[in-house]
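All protein chains but one are shown at their positions in the complex.
Right, subunit A next:
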Amino acid sequence: MPMAEKLVPVVCPWCSVGCRFYAVSANGYIRRIEFDYDHPTIANRGKLCPKGVASYQFINSPKRLKKPLRRVGEKGEGKFEEISWEEAYKIIASKIREIKETYGPEAIAFLGSEKITLEENYLVHKLSKAIGTNHLDFPGRYCQYSNSPARTMVFGSAAATNPFEDIAKAELIVIWGHNPAETAPVLFGQYIEKALDNGAEMVVIDPRSTRGHKYASLHLKPYPGTDLAIALAMLNVVITEELYDKEFVQERTTGFEGLKESVKDYTPEWAEKISGVPAEEIRKVARLIATKRTAFLVNEGMNQHVNGLNTAIAIANLIAITGNIGKEGVWSGVFPGAQCGFCAAMSGIAPNKLPTGKLVTDEAAREELERLWGFPIPDWIGLDLTTMVREIGNKIRMMYIVGGNIAKSMPNSGWVREQLKKLDFLVVQDIFLTETAMYADIVLPAAAWFEKTGTAISAERRVQRTYKAAEAPGEAKPDWLIIVELAKELGLGEYFKYEHPDEVLREINKVIPVFKGATPEYLAEHPEGCFFPCSEPGEGTKILFKNGFKTPDGKAHLQPVDWREPPEMPDEEYPFWLTNFRLVGHWHTGTMSFESPSLQKRWPEEYVMINPKDAKTLGIKSGDLVKVSTRRGSILVRAEVTEHIREGVIAMPWHWQANFLTLDEINEKTKMAELKAVAAKVEKVEE
C-alpha cells in the first residue's frame, strides 16, 4: 500500500531570513521538500537558497546521536559508552546536587542556543533559574553583541526596525561588513535586488569583494577593524556639511551637541590614514546616506571586533541624525546568524536578564516572575559566556550546554578546549558528537529541527511556527522534553508540567509581554506569523519607532564614541591582517552542513584568500599549500590568489578551524572578542 505523503509546514533551520517550505513527509521520514508558493506574504515568497533546498539531509546522517552517552576515556578523546535515559538523568541530577552542596548553585552555568526553539530556550532559562544560577548565556555572545547593545543604548531596542519589504523601497543600500548574497541569498534576491530594480544605489564597505559586490556603485575597502574610523568620519562629514535631518535631530534625539564635538577631529583624511579608504569616497558615501532613504545591512564584519561596540554606536548615531529610522523605506537592525537568535535573546538568555525582558536586579520584576513561576529567583548578575569559560576550574565547576559548539566557535579555540578539560562536569545536549561534546561527561541525543514542533523568530521580528515532519532517530528526544524530564528528576517537576510545546508557548504568551498575541492557535492559522511586539493575536508591529524610541524619554540618545585601535595590529613578524567570512553552502561550525552531502560536495574545504601582489612577494600560487600562523597557533590550508581581497589582508572561511587562530581579547562592556582582525603571517609549505 502506498504510504500517504503529507506536506508539513516548516521554517528553514539555517539563517534568520525566516524562509518557509513544506517537508514532504511519509511514515516519519522526509522524502523531499516542496516550495511554499501558497503563502505569498511569507518572507521568502517560496524561494530558497542551497542550504534551504538541502536542509533535511543532515537529519539522515549516520553520525546522528541515538542514545545518551557517558564518557569512558579522557576528556576530548571522544570515547563513550551508551547508557539509558534514566541512568543519564540520574547521573546529571546527582552531580547537580553534589555541586550545589559543595560550591553552591553559582558554580553551575547554562548555555541556551540560537538553534533551538523559543519554547526550548525559555525552558533552559527556567531550569537554570530553578536550579538557582544566573550564569546563563548563549553563543550569540559572539554574534550580535556589538550591534545589539549599541542599538539598545541609542534607540532603547536592538531589533530590526522594519520588515524586509522596506529594503525593496529604499533608495540606498549600505552593506557594511555583511555578505547577504552568501549568508542570506533569499534576502538578497527578493529584497535587495528588488531595490536595485527600483533604481536604488548600493554601497559596500568590506575588505573583501563579496558576491553582491558587482551591483555596488562604490566599494570601500577598509583594513579589518578600522571601519570605526570610517563611521566616525561619516558622522564628521554629515555634521560639518550640515546634511543631517535637522527636524528629526531637534525633535527626536538628545545629545547632538556632544556628538558634534566628539567627531570634529575625525575627518575623512584622518580616516584615510587609518583605514586605507580614500577620503573622497568616505565623503561620497556619507552624503548619499544623508540624502537618501537608506537600508543599513550590517553584520559580523562590523560586529565581531573589540571596537565593534563603538562602530555600532557610531552607525546608530549616523542612522539617527540622518533620520533613516521610524518610517517606511528604511531598514536597520540586528541580523542573527541563526534561525532562532531572537528565540534565545527574547527569552532572556543572558546573565542579567529575566525572560520578561527586565533585569535580574529589578526586585519588582523578580517578584512578579516568582509569582508566575512559583520558585525563588537569584538576584545576582551572572557571568557571560566569555567570563564563564575564563572562570572554569575556579568559579565555574559545571556547564550544561544545549546545542552550542564553543570548542570550535569561540575565539582562540585551542585554549577553550583546554579550559573545558578543567570542568568537574559537562553535559552537552546536541544532535551530533560535536567538538564540544567530545569534552562532555554526559552527552544527550537531541531531536533535530525537523523532528519537533516549536516557534522560530526571524531577523525581521517575524514569529512563526514550525512543525514536526520526521521521527527522531533511536532514542533522541526534543530539547524541550529533555529539559522537562531532567527537571522532574531534580524534583522540580511541579514547575515543568508540560506535555507539548504548545503549553510552553501559552505560558510564554503570559510571561513575555512582546509575545502575548503569538498564541499557538494564531500561528497555526497564519503561517506567515506575526511581527513582535504583538500585543493581541493579529496585532503585530511592522515598523518600530514611528513616533517614539524605547528609551525612557522616547528620544534617540546620541552617544559620542572615540576611535579605538583593534587590539592586535600587523607588525614585522605577523605582517598581514587576518579576517574571516562565511560561505553560502555552510553554516556555523559545520555541525549540520558538513553532514549535508549536496553542500559538502560543492563547498568541500577551507582556503585562504591572498591578493596577487602579496602572493607574488611570497612566491605563492593558487592551490599551493600554505601555513597561516598567528600568535595562537598555525594551520595548513590551500591558497587562493585573488583580486577579491585587498592588499595586506588575508581571509579564510570560518567554518573549519579559523578560530584556532583568533584572539580572545574582549570588549570590557559587551565581552565581544576580536574575531575578525588579527595579525598573521603566511608561508608557503614545500610539498
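FYI, contacts are C-beta pairs under 8 Å (C-beta built on N, C-alpha and C of every residue); 3 or more make two chains touch, one makes a residue touch a chain; residues count from 1.
The rule is simple: contacts and distances are computed from a predicted model.
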### Summary
Looking only at "Formate dehydrogenase", "ATP-grasp domain-containing protein", "Extracellular solute-binding protein" or "Membrane-bound hydrogenase MBH 2, subunit Mbh2J (Hydrogenase subunit)", the name UniProt gives the absent chain is "Formate dehydrogenase"
#### Entry: Among A:76, A:132, A:189 or A:378, residue touching the chain not depicted
A:189
### Summary
The one residue from A:10, A:23 or A:48 touching the chain left out of view is A:48
## Note on the structure
The one residue from A:6, A:32, A:546 or A:638 touching the chain left out of view is A:32
### Message
Touch as defined at the start, partner being the missing chain; which of A:213, A:395, A:488 or A:550 qualifies?
### Response
A:213
### Query
For the chain left off this view, which of A:488, A:644 or A:684 is in contact with it?
A:644
### Residue ranges of subunit A at the interface with the undisplayed chain
32-35, 37, 44, 46-50, 52-54, 181-182, 185-186, 188-190, 193, 196-197, 199, 209, 211-214, 584-585, 598-599, 602, 642-644
